[in-house]
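Excluded from the complex is one protein chain; the other protein chains are retained at their positions.
Right after this comes subunit A.
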Amino acid sequence: MAAPEVATSREAPPPPLDVQLPDLVPLSLFVALVVVALTLLILKFIQTRKSSRRAVLLVGLCDSGKTLMFARLLTANFQNTQTSITDNSGLYRVKNDKNSSVTLIDLPGHKSLRLQFLDRFKAAARAIVFVVDSVAFQREMKDVAEFLYQILTDSVVLKNAPPLLIACNKQDVTMAKSSKLIQQQLEKELNTLRVTRSAAPSTLDSSNSGSASQLGKKGKEFDFSQLPMKVDFMECSARGSKGEEGSGDIDDLEKWIAKIA
């Protein structure tokens, strides 16, 4: 490929160093100033980056229950929903003693929107909650895995490594698959996807010259512990066992958010 050649040819030869500087005092002063300025800049950069990542993203396929979950977290009430065309966001008071808050963002799950919205918000993600419809999991498994793969191989997500929660929703339905089974199946499917996707690259990154990053460790069966971020699995139900009148079964989720906030 031509890329390396271009790079080397473009690299200009280092400018000839003027060895006989008239006086070294201003130079050293200058260098010191530059160093101080740089450190300040870097410090500021790090600070703003950490504190600016205050969003918890709710992602997942269509109809996995993200919007209802969002409503439950913010108001505890049941809410009728339609397929989302755009994001919902709101300030969520974290249930811990620090009394802090995070921005909860519910991203639309439709195929033609989800990557665009993920692109928009991924840099701000302090944590990601990936909502799975446990009832339809068997049918949707390949799509779930594909979307998860796209998130997990995204360069920004990999760099920030926000903690990831895979929330196996709709556990109020008796047919729902357990989180254990979902984890196993996803690991297996992601393992396969690693092979097929590296043979036919994803269309996610256009700007990145390098190919999409490798998922997990090479040469080993994939499992979630190989990822740079912490991954948890959890069972929950945004609807709750009592349906529209009762409350949702999302206490564990609230605790998890309190932990990462």
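Going forward, contacts are C-beta pairs under 8 Å (C-beta built on N, C-alpha and C of every residue); 3 or more make two chains touch, one makes a residue touch a chain; residues count from 1.
The rule is short, and it goes like this: contacts and distances are computed from a predicted model.
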| item | value |
| --- | --- |
| Undepicted complex member, UniProt protein name, chosen from "Signal recognition particle receptor subunit alpha", "E2 ubiquitin-conjugating enzyme", "Ribonuclease P protein subunit p29" or "Cysteine-rich DPF motif domain-containing protein 1" | "Signal recognition particle receptor subunit alpha" |
| Residue touching the undisplayed chain, where the options are A:Leu113, A:Met229 or A:Ile260 | A:Leu113 |
| Touching residues (missing chain, whole complex) on subunit A | 1-2, 5-6, 9-10, 62, 67, 71, 74-75, 77, 79-91, 106, 108, 110-113, 115-116, 142-143, 146, 192-193, 195-201, 203, 206-207 |
